[in-house]
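Left out: one protein chain. Kept in place: all the others.
As written, the chain order gives the labels A, B and C, with residue 1 at the start of each chain.
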Amino acid sequence: MTSINLNADMGESFGAYTIGNDAAIMPLIQSANLACGFHGGDPMVMQHSLELAKAQGVSVGAHPGYPDLQGFGRRPMTIPNAEVEALVAYQIGALMGLAAKVGWPITHVKPHGALNNFACENQPAAAAIVRAIKAVDASLVLVAPVLSELENEGHKQGLVTAGEIFADRAYTSKGTLVTRGQPGAMIHEPHDALAHILRILETSCLHPLDGSPALPCQPKTICVHGDGEQALATASLLSDTLKQAGYQLETLATLRANQ
Amino acid sequence: MTSINLNADMGESFGAYTIGNDAAIMPLIQSANLACGFHGGDPMVMQHSLELAKAQGVSVGAHPGYPDLQGFGRRPMTIPNAEVEALVAYQIGALMGLAAKVGWPITHVKPHGALNNFACENQPAAAAIVRAIKAVDASLVLVAPVLSELENEGHKQGLVTAGEIFADRAYTSKGTLVTRGQPGAMIHEPHDALAHILRILETSCLHPLDGSPALPCQPKTICVHGDGEQALATASLLSDTLKQAGYQLETLATLRANQ
Amino acid sequence: MTSINLNADMGESFGAYTIGNDAAIMPLIQSANLACGFHGGDPMVMQHSLELAKAQGVSVGAHPGYPDLQGFGRRPMTIPNAEVEALVAYQIGALMGLAAKVGWPITHVKPHGALNNFACENQPAAAAIVRAIKAVDASLVLVAPVLSELENEGHKQGLVTAGEIFADRAYTSKGTLVTRGQPGAMIHEPHDALAHILRILETSCLHPLDGSPALPCQPKTICVHGDGEQALATASLLSDTLKQAGYQLETLATLRANQ
Partner (left out) sequence: MTSINLNADMGESFGAYTIGNDAAIMPLIQSANLACGFHGGDPMVMQHSLELAKAQGVSVGAHPGYPDLQGFGRRPMTIPNAEVEALVAYQIGALMGLAAKVGWPITHVKPHGALNNFACENQPAAAAIVRAIKAVDASLVLVAPVLSELENEGHKQGLVTAGEIFADRAYTSKGTLVTRGQPGAMIHEPHDALAHILRILETSCLHPLDGSPALPCQPKTICVHGDGEQALATASLLSDTLKQAGYQLETLATLRANQ
């Protein structure tokens, strides 16, 4: 049986502000990436998210972002790599502090938003992030988009690295995501998203939207979302179909143990 | 030989803002309490402070505060104890993340400012802080003012607890600090501070400013400051005189090991 | 015809975070109190709120709060009155900057959350807030709970002051709000809220929950909320019934002009 993992970003609420639909998406996934207080999340939100994940046996990871709550970590910022390295270590540690309190150790790290985007295309930033993870806990799994500089650095520096594909996004000829706003960039219909994912899994290749040649890759985890009815329907359809198709849906803890 | 420790709060700079005189005070102390990004400090400042401490063999601890950079964590805020517990765990973890990166593990926790003041007089808040420390790492030493609710909770919950006295502050008949602004609250002259500390150490008692009966206590660490020439002179005089008087000045790591 | 005003707090979203139901409540009210970036709101949210209010002819005011986004300005903080005065002036000015840009001048000020609560019972804080308003623009209307220190200071310092009553809250024998969580504190049912408001308006008195003597007051504005179906239903029922009962529902701009 082939193993695969569904992951979702969550724990991004802040104080009185609620964002996302964590309770609805949690039962459909095997691993949750939790915001760590910089682009979203606060100590109480992080603790509640850890408790929710623990109750459902979902493995948790840090989802570190830029220090930009107002921009939700989605605005490109120019930050030196040495500082990127420090702020990733800070955020992983902060989540580990709360994970120790809750009794549900973290298993992985997946950078967020503009930080993730930058690291996917910039090798020195990717290297800084991977160094930070290794320094804090070299047994953590790196979740990184397949074919990205970040995935490459994870492999190079010897981290267990889970290549990630996106259920709702089309790919360019370089294996990057087609920019939001361009025609065909988003895959809205659950059955389209399912077909998109199955094609990638069955061929072990990305299939660029522009029809250019397929790009071989090794996906280990699929990113789904919980915001919006269609996103939830997609996650649910993916979960059901993959199980029926004989895939083993498992946590990143199990994935790591089986490496 | 009697063991004693000198500690100082540091790493409270933020971004382009510098505060304190960390480089000057570091050689005079054995343990440093580092701000964790809430009332002061940021990932780069924390990393540099850890590196500075490591270079000088100074043991480091978390100095968690309220989430109030503008007020430097000195403004009383009404925060539920469950949230206090979470924000202390977050900050300890964050520093541990950077400490792992620097290779200089933390040894202790000392709450900051208004959070510390509140916990010294409020048992449930003190209990929440101690639970947070135990949950993250039960081997961490708690630095808490002698005779405070916080010191009491540390003992009660079984943490190694280092009772703290202040070189530059007079005490009330209850063993709390005389409020700043009241006559005699501050001890400015280095030789007065030295006499104040020696009297406490030699009698194992606080001697209230108002002449009321001495209060037995077990100080293990002395808080000094690095801001201002007199504070530095006090730290230097204390360090020299205590050594000559036969005290063993040691880190909190050593203090913990000898428990 | 007796004039009355319905007001609601809004514009409290922040960045990617949405809170409240501004679009639904706006058509039911005559004046909106807009967060100014400290406890909620940001420049884009403020601008959009001003545009929405302008489109519907709703008068707008500043809703300044403590600098505590994480606590949504609801956590008591100890801030000197001189600083309260400055932070209120800052927030009013910031909204005026955006109001000039939108072409919809502000008409009033209503402090938010813990700042408002404190000023209602603390004369020096109330005086500081009123001084700040007068200094920035002495023609601004102060919205303050009836019988509060804040309302009193508004009158004393000569601001046009609109006494405020709450549709969904019961009163103590002192004229303050019964603390949330106590039995009877909240008035959930729209018809109960309507009866509560009509009784106050018709008798020009608050009627304490504990049955103690009625407290004469001069309400000019009624605070309603937009969060939750019942709150919206209450606002809608109040608006309809008051119109049918012959009340003139008018903006604070009109109220001020008729002073």
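We adopt the following convention: contacts are C-beta pairs under 8 Å (C-beta built on N, C-alpha and C of every residue); 3 or more make two chains touch, one makes a residue touch a chain.
Note that this is a predicted model, so its numbers are computed, not measured.
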item: Partners of the unshown chain among those that are drawn; value: A, B, C
item: Residue among C:A35, C:A53 or C:I92 that touches the chain left out of view; value: C:I92
item: Absent-chain contact - pick from C:A23, C:M44 or C:A257; value: C:M44
item: Hidden partner chain, residues of chain C it touches; value: 37, 43-44, 46-47, 82-83, 85-87, 89-101, 132, 135-137
item: Missing-chain contacts mapped onto chain A; value: 67-68, 70-71, 75-79, 114
item: Residues belonging to chain B that touch the chain removed from view; value: 14-19, 40, 42, 69-72, 74
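The rule is short, and it goes like this: only the chains that are shown with their structure count from here on.
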item: Computed distance of Cα centres, chain C from chain A, in Å; value: 43
item: Geometric centre distance via CA averages, chain B-chain A, whole Å; value: 39
item: Multi-partner residues of chain C (at least 2 other chains); value: 70-71
